[in-house]
Every structure is written in C-alpha cells, then in structure tokens.
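The complex is shown incomplete by one protein chain, all other protein chains being positioned as in the whole.
Chain naming follows the written order as A, B and C, and within any one chain the residues start at number 1.
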Amino acid sequence: MRLSGKGLIDRTKPVSFRFDGNVFQGFEGDTVASALMANEVKLVARSFKYHRPRGVMGAGSEEANALLTVGRGAAQDPNVRATMQEIFDGLETRSQNRWPSLHWDMLSVNDLAAPFLGAGFYYKTFMWPKAFWEKIYEPIIRRSAGLGALSGAHNPDRYEKAFAFCDLLVIGAGPAGLMAALTAARAGADVILAEEDRLMGGRLNGETEEVGGMAGADWAAGVVAELEAMPNVRLMTRTTVTGAYDQGTYGALERVAHHLGDRGGRPLECFWRIVAKRAILCAGAIERPVAFQNNDRPGIMTASAVRTYLNRYGVAPGRRVTVFGNNDGVHQTARDLIAAGVHVAAVIDNRRDATDSNDYPVYRGAEVCNSSGRKGLESVTFRSLSGEDKVETDCLAVSGGWNPSVHLTCHMNGRPVWNEAIQSFVPVDGMIPGMTTAGACQGTFSTHGALSEGAAQAIVALDTLGISAKVTDIPKAEDAPYEVAPLWAVGGKGRAWLDFQNDVTVKDVKQAASENFASVEHMKRYTTQGMSPDQGKNSNVAALAVLADATGRGIPETGTTTFRPPYVPVSIASLGAGAQGAGFAPQRFTTSHNVSVDRGAPMIEAGLWYRPSFFPARGEKTWRQSCDREVNMVRNAVGVCDVSTLGKIDIQGPDAGAFLDFVYTNMFSTLKVGRTRYGLMLREDGTVMDDGTTARLGEQRYVMTTTTAAAGPVLRHLEFVHQCLCPQMDVQMISVTEQWAQFAVAGPKARDLLNDLVDDDLADENWPFMACGPIKVLGVGGRLFRISFSGERAYEIAVPARFGESLFGELNRRAEALGGGLYGMEALNVLRIEKGFITHAEIHGRVTAFDIGMERMVSAKKDCVGKTMSERPGLSGADREQLVGLKPVGPVKQLTAGAHLFEVGAAAVRENEQGYTTSVGYSPTMESYLGLAFLRNGRGRHGEEVVMVDHLRDVTARCVVCDPVFFDPEGGRVRG
Amino acid sequence: MGYSGKFSGWRVLKEGLTGNKGWQGHWREVQPKPEYDLVIIGGGGHGLSTAYYLAKNHGLTNVAVLEKGYLGGGNVGRNTTIVRANYFLQGNSEFYSHSLKLWEGLEEDLNYNVMHSQRGLINLFHSDGQRDAFARRGNMMINQGDDAVLLDREGVRKHLPYLDFEQTRFPIYGGLMHPRGGTARHDAVAWGYARGASDRGVDLVQNCEVTGIDIEDGVVKGVQTSRGPIRAKKVGIIVAGRSGQVAAMAGRRLPIESHVLQAFVTEGLKPVIDHVVSFGMGHFYISQSDKGGLVFGGDLDFYASYAQRGNLPMKEHVMEAGMTLMPMIGKAKVLRSWGGIMDMTPDGSPIIDRIDGIDGLYIDCGWNYGGFKAVPASGWCMAHLMATDRPHEVAEKFRLDRFRTGVGIMDEEGTGAQHNLH
Amino acid sequence: MAEMNAKSPCDGLLPIAAGDVHLSEIPMTLMTSISPFKGQTAALSEALKAAHGMALPAPNRATGRDGARVVWIGREQVMLIGPEPAASLEAHGALTDQSDAWAVVRLYGEGAEDVLARLVPVDLRAAVFKRGHTVRTMLQHMSVSITRVGDSAFQIMAFRSMAKTLVHEVETAMKGVAARDAS
C-alpha cells in the first residue's frame, strides 16, 4: 500500500513494468520489491527445496527470497534481487523455480515430504538399483533443483572492465563512509567512494532520524553534493566492491545500465579493478531474522526493511503490522509505522525490561513461536509467561539484532572475533593489509559513532600516506546505546528456517551435529547452510549459534564464520568482458594475409597467427588435390610460402657467440660470418625445447630463428639464461619477428625466380647452401638466407614488413611464370615429412636429442643448457621411443597421427604398445602415405614390420619401419 | 552394519516417520591411543581411502588417521569434482583406469551415495595438431580398456549446441569424448571413506596436527602431535599441498612446489550443461552440479602459495575463456570462489613410494591438480604399499627417484621440469 | 620492372573517432632500438646527445618531440624514433632497425585517459603520468609502449601484426566511454 507524501521516489514520474505477465505501476526510484509491495503483491518467489511460498524479506543485495528473472529471450537474466532491480518503463520480470505457476507450484509437494528430505538425505539413498542414478534419480533431482534459468543463447549484451587507482577507497556511503570520504577529500587526497545503492546515504535514506539538524537523507545529499564538486573525488554509485585481493587490489562491480530501458550504447556492467593505497570498509550491517516455526511466510521481513519501505519508498508492507525482536529497533519500527498511519497490531519484545508504550501494545519477555497463512501472513502465535496468544497480522517485522558486514575483511583468510555485547562477529585490525573498518561493519551501531569513526579512520589512513587531514566537526546525530538480548531460535516443534533460500532449518543443523558434522565446516557442507545465493549473510551467525547450542559449546569455541569473494554474485560476462568472440587473445596477421585470402586460401590458426592451409586452384575439389599439386610444384618448379611467423631474434655483442654456444647444444662461435647453421636447444631438464637456424650476419651479430610456436618462450628463455645464469656476458637481444616479412622460395627453379629480383648474382659459388647476407630486393634493403625446409634448393628472402605484401605478390607472379606458385601449410607439412624434418609434433616436450637421432649434435667440447640432465640414464638407450619413418606395406586406407604401434600379431592393448605416430601425410612424390613415429628402440628396427592401430578412426595399417628421411637421403637436391 | 547403520531409501523413510531421531554419527569420535600399527598423516580423501583399504583389503585396523583440521577439509572438499581416466602415458593410464573402476562401484562398496555421475567428459580441440595429440590419448584409453570417442565439429555440436561455433577466437575442430568420465559429490567421498574406515575400526582423529616424525637409526618410531606423541610401526604421509613441510620433519626435500588453484561456483540454475566440458586453448573446464550451480575452474595462479585463495588475473582469464567458448553462461553469476593447495611435481605425475633410507616411512603426494579422481586408486595402492612393502602393479611407476634417474618420467603436458606448468 | 610498395601497419583501419576521442596512425618513420653494451651506458648517452641532441632517457621516460624522440622501451633498451642513427652509436651499443616492427598510433582528446583506463593496468592519469613519461605494459593481452605526448594525447606502440586487434580494442573502449559521457 503506497503512503502519500513520504519517500525518496519521484511521484511525478510513474513507471509501468511487468511481473509474471501483469502490468504494475510504480515510480522512478522504486525497486521491483517496493513497487510490488505498493501494489500489495506479497508472494514473489518459491524456495529452493520445498518450494515454499516466499515474499520480500529485506531491502538490500543480501535478499534471500525475492529472486526474479529479468528480461526475455537471449538477454534473460536469472536470480536478480527484486530489492536491487530498479524499475523502468518496459521492465519485464518473472518469478522462478515454479511450475506451472507461482501460485500453483507442483513441486510444493516437497514441502509435505519434508520429513524425508532432511539434511544430507541424498547421501543415504538413491543407491539402488545402481543403474538408476544417472538414468532416473539424478535427472529428477537436477530438474527440480536450480533457481532461474539461462536462456541458452549467446550473451547479446556488452560488458566492460576497467582499472582505477586512488589514495583512499571508501567502501560504502552510509554515515561512516560519507564522513570518511569527506574528511579525506577535504584534505586533498585522491578518493574513490563506492556505494552499492543507487543513492548514497545508506541507512540514513531508510530512517527518520536527523543528522546535523536536518533529515538524515538531506544531510547525505548535501555531503554528496560537496564531494561531487571536488576534482580529487570519484563517486561510484550502483557499484559493489566484491573482493579484496593482494597489495590493495579490490574488485568492484558497477551495474551501469540495469536500470535503463534505453542503454544508449552503454555496457550493462563494468567490472573494476581498483588499486587503493588505503581503504576503509564502511559496509554497515545486516539485520538478522529470528528462527521460529514457519518464520518464512510472505509478509515476514526484517524490521529495518519495513522502515526502509516506509520511509524511503513510502510503502506500507502491511495494514496490520506486528513487530518482534530483541532490541530497541523494534520500537523505532513501531513508532515509524504509527507516524506513517499504519496500524501496529503488537510489539513482541523478548526482553523482560523492554520499554512500554501507550501507542501500541507491547508484550515483554515474549517470543513469536509460529505463524499462519499459506501464501501470505495471516497471523502469528507468540508465547509469553502468560502462555500462548495469537494476533491477526499481515506483516511481521523481525529484528534479531545486527550482524556487521565483515565479509570483505575475511577475503584474505582473516577471522573475525566474537563480540559478546552485540552478539556477533567483528573484524580485527590487519585482516586486510591497508584496510580499516568504520561504523556498523565493525559493531558501532549509533549514527554518531559511525560519523566520528568514519572521520577518525580517514585521518589515520591519510596519515600513513603522509597526508594530514583536519578534524572536521561531527554533525549532531543519534547516539543511543545498542542493547540486544540473545535470540536465535525460538523453541518448539516444526521447521524454523535459518537459510531461507536453501531451506535449511534449525532441525537440519541439529541433525547434522548429531551425525557428527559438528564442526562448522562440516555442518555447512552437510546441510548446505550458507551456500545459497546470500552466502549466509542472513543466517550464518544464527546457524552457528544453533550449532553451538546443539553441541554444548559456546559460540566462540564452536568456530567463526568466514566469507569468500565475491561479496555479491558477479556475472561471468563482466569478469570475462571483452573475450566473447575474437577478444580472448590478440590476432596476428602476416603481411601476405589479404593476398592469401583473395586467393581463396582457408586461413588456419598457428598460435596467435593465421596461415594459409592451401591455395585452391580452379577445378580442385579437395584440399588433398591442392596439397598434392603444391608439393609437386615445389619438387619440380618453385613454390613460395610466407614464413614470417617464425620467431627471429637479433643477438649482438662481443659475447654473442659464446652465449649461443651455451644455449645451443652445438657450436656457433665457430660459425663463419655469412653462414647459417641449424641449432638444437634443450631445456635444462635435458629434453628438446626448440630448433631452428641461426645466421651470423657479422662478427658480433647473429639472427636466430625459432619455430612459430616457441618464439615467445625462446626469447624468455634467452633472457633467463643471460640475466640469471650469465649476466657477465656482454650480449644484447631483441625480437625482430615483426620487422621482417620473410618468404621461402623453394624448388629447382628458386634461383631463376630470384636472380633478377635481387641485386646480387646467386651463383652457387657466391651463395652456396647455408649462405646468408644482406641483399637489395628491387632496390629495397633485405636479407637472403639459403636454407631449406623442403629439401629442395631454397632461399628465404626477407624485406622490411611494409614491403611484405608487395614482395609476396611479386614472388607469386614470378613463380607462376615459372610453372610454380604459392604453397600453404599442408604442402609444407608433406614436404618436411618427406625429408624427415621435425616440428613440435615430434619435439612435443618429452623427447631428447637421442630420441630424434641428434645426440651427436650435443657438443662434447662445451657445457650447454640441458646437457648434464640429458645424460641421465633414463634419457637415452634402447628403451627409449626413437624417431623413425613408417611406410605402409600393401594397400592401406591411410596412415593417421596419434595412432599406436604394435608388433605384428600382438593384441592392440596398452601392455603391448611400442610407440605412436606423430605426423603423417600422403606424398605425391613417393606416391605413398608416409609417417613419422616414435618407436621403442626404433633405430635398431629399420626394416621390421609393425602394425599401426587407430581405434578412434578405425584404421589399421601394416607398416615397415625405416629411416625418417624418405626423399633424397643424400641431400643432393638442396645443394643444387 | 557398523556404527551408523546401513543407509537406504527404506531407512530414510523409517527415520523420517520417527522424527529422524535414529541417525548416528557417520564415524566414531575417538581419543588417539598411544600406539598404532600404522599412522596416516592427513585426513583428506587420499588419507581416508588409504585407511579404508588398509582395513578392507589388508585387514589392518589398528590404524589412526591424524587430521590437523577437520576430515575432508583439504583439496577433496575444494575441487571441481571431475572424475576421468583419460591419460596416455604408461604408468598413468593403468592407474587412472583402475581408479575409475573403483569409482564405478564406490556407492555400493561404501553404502554411501557419493553421486558419481558418469555424464561424459568432452575435451575440445582447436587445431589439427591438438586433434592428433588427443587421438593418441584416446587410442591409449582404448588400449587400456577404457572408452573414448573422437568427435568432429558436427559431433561436438550435437552434444554441445550452445558452444560458439562461429565467432570464437579458436574455432572448435572437434573433441575427445570420454563417456565414462563425469563428476561426483566431493565432500561425500571423504565422508563415505571416513565412515567405511571408522566402521572397520580405524581411529579418525581430528584437530590433531603432526608436529614431528620420530625416527631412530633410520627406522620410524612414531609421530609427535598437538595431542601428544603417538607410536607407530609405519607412517604414511598423505598431505597433498603440505607434503613438503611434513617431509621436512623427516629431513627430506621433495620435488614439489605448492601452488594455488582457484575454482568457482555460480548461483543455482536450471539444467543447462549436461557434460563435463574442457577448452583446449587455455585451461577452462566446467560442469553443472546437481544443485544447479555451474562448477568451473582453470589454471593455477602460477605462483607458489599456501594461501588457499587466488587473485583477479586468473579469475578473469578463466571467465574470459568461458565467454569465448560458451557465451551463453555470461549471465550466470559467480557465487563463491576458493583455492586449494596443489602439490605440483616436475612432470605433473604423482608419487606413491617409500621414503628412501627411512624404514616404515611412506609418502603419497604430487597429485598436482588431478587428485580428486585418484582418491580411490591412490588409497588402494598406498594401502597395498604400506601393507606389503611392495608397490601395487598399477602404481609401480610413481617412484620418487624417477627425476634423478630420468627413468619413467611421465610428463603428459610435455612442459618439462617447471612445477607450475603441469 | 615491378616495384615495392610500402604499406603501413594500420592501413585502412584508421583514423577513427568516438565522442571527442580520436585514434589515428602516426606516419611510419625510422625506428631503431638501441641497447648499450657492458659499461657503455654513459658513453652511449654522450654519443646519443652529441649525434641527436638527446641523452639516453631514464627508465619510464621519453625525450624529444614529434619527429625526433628517444623512448625508453625496456630493460637496457631505448627506441630512437625519427632520425637515421649516427654511426658513432654503434661502438657503444646494439642497434636494430625496428621501423617496420611496430604499429604506432596516437590517441587524443578529452577522455583519452578514460579509454586507456579500460585497457591498461597502469595509472595513466595526468597527475602521475605526465608529458614525457612512458611505460612498457599491456593493453588487454598485448605488449605495448605508451607515451604521453600531449596534455590529452598518447602515443601507443604495439606489434605490427596485432594492429587490427589494437584498433579493435581501443575502438571498443572509445565507444563505451563515449556512450557514458553522452549521459
């Protein structure tokens, strides 16, 4: 019921929205919860397990009952707190976890079966018959569990992440937070004030009390106005600080556009990484319910929530309201109700010495012990010295006292301590380095106390930063002492709820204790207490008290309650913002990319790069046809391939040669200027890390080539070796991968293609195999390397990247004129397999130089990284799987990579496994499938027949073991 | 049967009708005795299953499990609950295969519903090279007698239509499906083994921290604890992330570095992910619990840590992987994140062995972040080793000295001797 | 006779604008990385000053102006941008031509800081990151060099092959900031 003339809503701006298909009216400034309440909608949700009818319980992000689904279609957003969702025209909301409807929910039969569904019942049943678990029991459990639903469609909304930095982060803008921010801001500090709510002011917006002689809300608005005008202050509303991390890093979720019908391109949410030199937690406190039989009915809510709806939203949660509790908050609530013209049916105060009143009946030393009303509260029963009595009421405001919001202080494993006076846990200093606490979140419940602590903590925090802040005078405010009598669970039969969302009752906790789940962690895990969407914010302390009672221990001895990030649930989309689609990792394009795409080449990922798979020619229907043609082209004419993605590292300095001798197994200090050498690099554990050619361009200058995959790791490794192992060496290195566009020109006609393209005569006496040097390419300064990954006469020609596309086109034109053309990764792979050249398919991190037959490349003349460990007994010898070639014997469907090898006639089982294939391809040159494989004692078994078995692709092939170099073993062709 | 009586649907009905007053503790509360035949240090999944199989398979019941905190409070209670047998190296293959077989009979064996759910696991691959590597793995799984199916892109689409097959950064080429892979209710595994061991006479001692290991002339005599000295003929160290510290009590350094691995769970959602799915281009694996929460994880935070909590960069990386692979989970909200202490070895494979030079001292550690699915076989094989002084045949390659000799190194990732890369 | 045509890294991608923030490509010029040999730092600085009028900048600093800068780009590494490096430098350090290795863009306009705050884990606000300051850091998942070249103008360098991703990331952030400022 809406009350006239009250609240911080804009009555000039009516807003209409939908809930479960019905249109409702509210005002700008309303949440879905307040607007539904104004329309006297009590039933808004169903509980998780028993599907009990539930109504709004609180007024903040800790809401345990009123979870809704917002929006439709792909964008539908499940489990949104009705208490946090601001209404706007066109907003669409629905209730969840009910079927067929909120009012008639079939699964509410669970409520009748409650005796059989107590704590941990599922650990004790559903075991017979065995086959039924996956087929019957689990599917039923899964379907009935869960709350809201995802749409199942790709996320259509924009999310964002950002970084922010400040001297002081103030978390929460209640009285303590506002005072802290104001004090720090006036001192000139760089301040961020983050507030979860739409409005700053915290409880002041929900109470009638005065601050500094004016309405609390007005005082707050005044402070906010002053802060807004300061350049050194950043105000962040609708922003929840969700986690505290190391060295002053905080995570914060900003709900940027959830309250907007038209977002105008704004992200829906922004996840902030805030780095703060100091932080003050002013998160306030959460009022706790009291456990009694049927304490979960729609209409039963916290007393502070009732005041908030009255004072902030101008809504009466009921027409005959009863108030129940153990502290003076109940009387404040009654007074506010009376002042708002709402009938107060009774005030039930468990304190014998509670103050009486002439305005409403007060029952002292009494406790509510039951309630009635299936879909909305109709009456409550209470018990006092004079026995049981019943009162008709449609709303019960409950206060079991307050729990400081210590959550963030627990994020680094710190444990809050029990405070007898407030019957709750409070943080201790230093739980989060650099963060202090002020106000209600550390047990100071008076407004005056919060204001002065906020100011004081700001001064202390700034002082540690060398900023002196003046003591600002504290405005006059309520300073009443907080007195509370323990009141956790009212005795009696029936179920009394602790964790409303997960349907955990007092009985469940007691039963857990009786089954030896007596430690807090065991109880939580066995009953799921505290694991629901509110993460125990409303229930952990009470549950702990019940457990303490059940185990005959005091609360402090029983344990403490701790919390893990995030403080409120955070969408995966916000934490993962930017990654949807291609944003997960950078895309790297070669200079020839567009030309390759224009030629119809399918581009495939090679690490972060894209490389052409093959270049389909007219009439070719399969990749194999293109691949075979490209291979033949290279073997018989000339082919061109972009090899720019290989890593290139410029290494210079007087000790460059010595440095390379140490990182490579073989010698490079002896390499002549103008020559290139193949190098093998080991990890310190003795296995092969990478291979490639390194060219000596000058006395003190080399350029190293790495594989595409290892470019980054190899540079990191070189820097490690230099900085950590031999910093005395005078050598410098830097990547030049991006500087050069480099193309392989391979085939018998390679020299013909290049001859009049470059300014030098490429006669073999000037440019023998493995020669390298500077050269001019159509007038542009470049480099030429006579190296080959195909076994043919081949050159790699490099020019500054700006000319890459131009040169690639030119090379292609000239190649085609010579009966050749472009070739892609598929052909490159076949060409190298024919020659037995290895890639990371072979050097996959488990092989040694011995395994690939290169142990002779490990120079005996010097030490090098990995040499000693490579000499371990287990890393060489006949038991090792060694690189071999495989040729099929007789007609076979194909060879496949990832198949296993067995002796002829042996069963294809693990015990008989002899090795596996790593690379295969059809060789048009040899007119046969060829395979590279690792085979136990393989080099000793050339000529032997083995069987290749690929269960997955259903291929079995008899193969003969041979040397991995299938084509031109003498290597004549490469020399021309 | 035992102290807490047999569990069954009938019992649940009967107790329900009588106010659930008949339930007993799932295990006996005990005071530690001054002496035992065997002492297990560590009341986590592996320690409890070791105790259970010592009693069940070897009739050794004069056994104590000493737990510093509460039973099952370590990694068994803080993981992503995945159960699989999809290894490809000799040594790992037979061991995890054995473990999966034990899982398949675990509920009946323990009379405890650990909710082992063989919903199928799909490892996605994103290049031809990855496909071939997974093919090698799948073929080994079949060689070992387990199950594997190689799915192409369309095959994956049939099972996981919600993946982003169009815009994702690393296109989905296909997946290796392991139909018998799945999940289990992690806490229940610890509790079920605890109940089974306790019923057979094993003493489970909580809040009992081991502070020293008594060794005389190279022979174990017992342990010092926060609850006094306890004599024992044999002592087993089964403390996962704490292995280095406990081994140090015996003067040993281990090939282990302890790292933090984070995991995440979202608010409860109606069924949307029916398998266990893992991404091939960055660590990300996800399943949906029976309660409806999406349970997922990623890679280590990569720095040595005992804090059981992580930092934002890895959280973000994991969520980013999720968003590029299956953007439909964007509006699922992370409810809780936590961290476990992973005992990382130089080759990513575990250790079940005697400690050389100290008679009666054994160690079971180095589970990296594959420990949960190994719980049954690890206990089975550790119990065998402690009872018979011979390694069990499916665990004989898990030797401590393999790093020094280089014999039998099992580096499934191929990343070499850098502890945090496995 | 065929000829070689030069193509800049951001060819066809820039300029773009959103709200009052602009992103444009800085025309390609000579870029030479310079790393001092052992014990040659001082001598190199002298030679650099003599030849190009700019001493070796300290870490996280850049000297010079448009057309002739020396930007610190890493441990024992600076980038000479603009001039042809004098031969006199070679005696004191390793010189490497990087003219084609980097995509170099200029982000400017009110709100440029807000755009970078969505991409870069370093505080680049004017109060702490002044004209002449430079950082090696990451822009989303890319390694970059960022230098403040004006009151609200930054030079951003990323690897040439990642130019498209660089532009995409910055443009996305620019749009997000523009949308908010519109409110």
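In this section, a contact is a pair of C-beta atoms (placed from the backbone, for glycine too) under 8 Å apart; a residue touches a chain by one contact, two chains touch by 3 or more.
Quick note on the criterion: contacts and distances are computed from a predicted model.
You can't see one chain of this complex, but its UniProt record names it "Sarcosine oxidase subunit delta", from the set "Sarcosine oxidase subunit delta", "Urea transport system permease protein", "Ribose import ATP-binding protein RbsA 2" or "Molybdopterin converting factor small subunit". Contacts of the undisplayed chain with visible chains (whole complex): A, B, C. Summary of contacts with the chain left out: across B:47, B:72, B:346 or B:360, the touching residue is B:346. Within the complete assembly, C:136 is the residue of C:106, C:136, C:160 or C:175 that touches the hidden chain. Considering the whole complex, the residue from A:27, A:137, A:245 or A:837 that touches the absent chain is A:245. Residues of subunit B that touch the chain left out of view are 242, 244-245, 248, 253-258, 302-307, 311, 313, 346, 403-405, 417-420. Although one chain is not displayed, its contacts with subunit C can still be listed: residues 59-60, 74-75, 77, 121-122, 135-138, 143.
Think of the hidden chain as still there; on subunit A it touches residues 245-249, 273, 275, 412, 433, 684-685, 716, 719-720, 722-725, 727-728, 863, 867-869, 872.
Keep this in mind: only the chains that are shown with their structure count from here on.
Averaging C-alpha coordinates per chain places the centre of subunit A 31 Å away from that of subunit C.
In subunit C, no position touches at least two other chains. Subunit B has no residue in contact with two or more other chains. Residue ranges of subunit C in contact with subunit A, taken from their complex: 1-9, 28, 33, 35-38, 76-77, 93-94, 96-102, 117-118, 120-123, 125, 127-128, 140-142, 159-165, 168-169, 172-173, 175-176, 178-180, 182-183. Subunit A makes touch with subunit B in their complex at residues 48, 75-79, 115-116, 118, 121-128, 130, 133-134, 138, 141-143, 145-155, 157, 159, 161, 243, 245-246, 249, 251, 273, 411-413, 507, 511, 514-517, 519, 521-522, 525-526, 528, 531-533, 535, 564-566, 569-573, 575-585, 587, 604-605, 683-687, 689, 840-841, 844-846, 869, 872-875, 896-900, 908-910, 913, 916, 918-919, 949-953.
Residue ranges of subunit A in contact with subunit C, taken from their complex: 158, 160-165, 190, 256, 263-267, 273, 275, 578, 582-583, 585-591, 609, 650, 652-654, 730, 732, 734-740, 777-780, 799-807, 810, 813.
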